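The complex appears here without one of its protein chains, the remainder shown in place.
Entry: chain A
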Amino acid sequence: MLNEKTHVANGAKQMTREMTGAKMVVQALKDQGVDTVFGYPGGAVLPIYDEIFLQNDIRHILVRHEQGAVHAAEGYARSTGKPGVVLVTSGPGATNAVTGLTDALLDSIPIVVLTGQVPTFMIGSDAFQEADTVGITRPCTKHNWLVKDTDRLAATIHEGFHVATSGRPGPVLIDIPKDVQFATGTYTGPKAITSHYQPRLKGDMEEITELVAAIEKAKRPVFYTGGGVINSGPGASQLLRELVDATGFPITSTLMGLGAYPASGKHWLGMLGMHGLYEANMAMHDCDLMINIGARFDDRITGRIDAFSPKSKKAHIDIDPSSINKVIRVDIPIVGDVGHVLEDILKIWKSRGRKTNAEAVAKWNAQIDEWRKVKCLTYKPSEKTIKPQYALERLEALTKGRDRYICTEVGQHQMWAAQFLGFEDPNRWMTSGGLGTMGYGFPASIGVQMAHPEALVINVAGEASWLMNMQEMGTAIQYRLPVKQFILNNERLGMVRQWQELLHGERYSQSWSEALPDFVKLAEAFGAKGILCKDPADLDDAIMEMLEYDGPVIFDCLVEKHENCFPMIPSGKAHNEMLLGDAETQGVIQAGGAVLV
């Protein structure tokens, strides 16, 4: 390795100084306040790993697969509100990060991924472990850079953090050729950077006033909130709570937005959408004012577009102008940061006398209470087998009030977790919403636990999803991360099986989980604790055993194999056509809906 020279003028710390590119990387991360990096070494990043070896400020977590590194960084980011950082090598290291990048892009999660690259003079020669990383990741990052000049490296990294965390957050990638890491250049500190990228934060006052006027008049209003509230920071959730409680309007949320308004709150309707609650979807369908705050009218939410909330005036607050009028035409578009806009809404609404149509809203809330009586989450209890819903009810009861973070994998268990666990605060719920990435939850739980060493971190998993990144057991053990892997084991790709039952005449093509490992032995092989539970009578004790164990646990919870997840709005149907638990499931998806996913 080349000698790194630091010229510190007169011994004083300067904003700019000479150092190698590799040292710059570490310096830039420190200056960005990074305390944890998730990564995996390889030839093209060895100079940076050498610098990591030579310092103690930044902790490097060695994952077991680069996809795990990105999901762990996502878990870190979502549970802290700070950007997650990843360091991987060129070629296969970079391509293994692609799923995580796409996941973070679709869920708007701020992460900064640093990749090694072959030296600049070998780029384009099909060198060993060369991949066109910026080309491959261009569509799955918010922005990416190939840095060819060491003098530009620090500025690019700082710009990367700025882009990842400003506006609608997202993943960025910085590709750093090995010669750029070895070469010496001038370090620039974060303060010296001015970026052209400055998304607008304040909403238009005229539009906000129009929304306030609509709030004053509304007879059947509903707040429809999403991940944008969480991304805007804890202050935004606080303002949301104030607005909801002051107006008395009911509130629902997407999968991404759970926790912004507390599940125990008086006005909480529960999650909406494909597997959302009856009362939430009915309120969306029948409302006369829909206030979308930081959600994006995703197809899981809207169902059939032409039948979506036909009678309502729609307002949409979003920091990304491209989200507005993309799917659903709205009447009051407000481009801005949720926190800033909520603040202005409250200010204007209060100054105009805090008016609502209280009488009509009371009637509306009474109607909603009627819908609540449907008790859409009811399931048939069993004394012989553990119903997955029951397992989650018990997990909820036994962990309530704890300093708790929940991750999930993707499938039925994910939807049940969203339905049966209550979230009182933002940043406590990490799930792959937009991409639906099986294998997300376990590494995400590792990232969360790194950020919150004392907290209870549980990954509610399906057995199939969990196996997709099970190699991260090694990481959990190595760093003594007491993550609890709560596997609802139905020995099925449950969500696939459910769709095959509904759509494909019960032909269960390839949706069995065959040849499953003995999860208890698997845990023990890694040096973790394994718990098997199959009898509902033993469940509470088993969960307590998991909670009390100081270390990682794999909890193999054998559940009912053929349980379907309800309520459900079948693809291509409207909100008021949802299926409840005892519904006929044959042929409910018609030709038009069958092509949808």
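Points worth noting:
Heads up, the rule we're going with is that a contact is a pair of C-beta atoms (placed from the backbone, for glycine too) under 8 Å apart; a residue touches a chain by one contact, two chains touch by 3 or more; residues count from 1.
Following the convention adopted for this analysis, contacts and distances are computed from a predicted model.
Hidden from the displayed complex is a chain whose UniProt protein name, among "Acetolactate synthase small subunit", "D-methionine transport system ATP-binding protein", "Electron transfer flavoprotein subunit beta" or "ABC transporter permease", is "Acetolactate synthase small subunit". Checked against the full complex, the candidates A:Ala104, A:Leu255, A:Val335 or A:Val553 give a single residue touching the omitted chain, namely A:Val335. Annotation: of A:Lys30, A:Arg59 or A:Arg200, A:Arg200 touches the absent chain (contact as defined above). Only one of the listed residues, A:Val134, A:Ala213, A:Ala360 or A:Leu547, touches the absent chain: A:Val134. Within the set A:Gln55, A:Ser264 or A:Ser322, the residue that contacts the chain not displayed is A:Ser322.
Although one chain is hidden here, its contacts on chain A can still be listed: residues 134-135, 138-139, 142-143, 146, 163, 168, 196-197, 199-200, 204, 207, 320-322, 324-326, 329, 333, 335.
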